[in-house]
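A protein chain is absent from this complex, but the other protein chains hold their places.
We just call them A and B in the order they show up, numbering each chain from 1.
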């Protein structure tokens, strides 16, 4: 259990897990909208439909899917950058605040996306991306300044 | 070669690599369906098409792409959770069975998706997601119980 004694690693593992679980939750949320609207992506998913119907599109389903895709664009990037930041042996306080702010911004992003709350959704996206870019900058600075 | 002497790390690296290769295989599988149906996403991909045609959609192509997207939603999450689980120094037996069951469930998921086999595809998805959530639960338990 030696790595977890490092406060920054502990924070990364905690918030990283929270972000991944949040991302995984989008799958069942999509399925819930599919059953609510009875709009399915594959003919075999809906026993009531005729086999060769072109799949219809539901705006309620697509909204959850776009939110999920936005997670896929940002959360794996965070996990990679966070782990690489830890390799550079950063200040624990700075690292921990990066992890916290990112995780909270992504949780709020989902709430804002699913409820169509703008411009706060864009703001949450920008905060998350800024945290990612700040970590990238620190990693590259550490590499090239040493 | 010290890390690979740990049985759980060795299992993670093996099954993680298998999952990534499976995910990478979806790209060429998509290309194969595109050439079979001559439906391309970009005008420059198909020298025979008129430049500004709206791209047509082929159900055979879209099925492979949906399967690929499902991998993107689940396999990077597995890789992150598996690595973080190893940081918590888990029981090797429990960790290894998580990795095995996840990898097999995702291989079967692809077979079921490409051949439209329901409800087994949904079952494979649920098994994979359950493994991911079980790892997340163990990680957070380890963090907060110590």
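In this section, contacts are C-beta pairs under 8 Å (C-beta built on N, C-alpha and C of every residue); 3 or more make two chains touch, one makes a residue touch a chain.
Predicted, not measured: the structure shown is a model, and the values here were computed from it.
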| item | value |
| --- | --- |
| Residue touching the undisplayed chain, where the options are A:4, A:31 or A:72 | A:72 |
| Those residues of chain A which, in the complete complex, touch the missing chain | 63, 66, 72-74, 76-77, 80-81, 83-84, 87-89, 116-118, 125, 129, 132-133, 136, 139-140, 142-143, 146 |
| Where the unshown chain meets chain B, residue by residue | 1, 3-4, 9-10, 13-14, 16-17, 20-21, 23-24, 26-28, 41-45, 68, 72, 76, 79, 83 |
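Going forward, only the chains that are shown with their structure count from here on.
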| item | value |
| --- | --- |
| Chain centre separation (chain A, chain B; CA means) in Å | 17 |
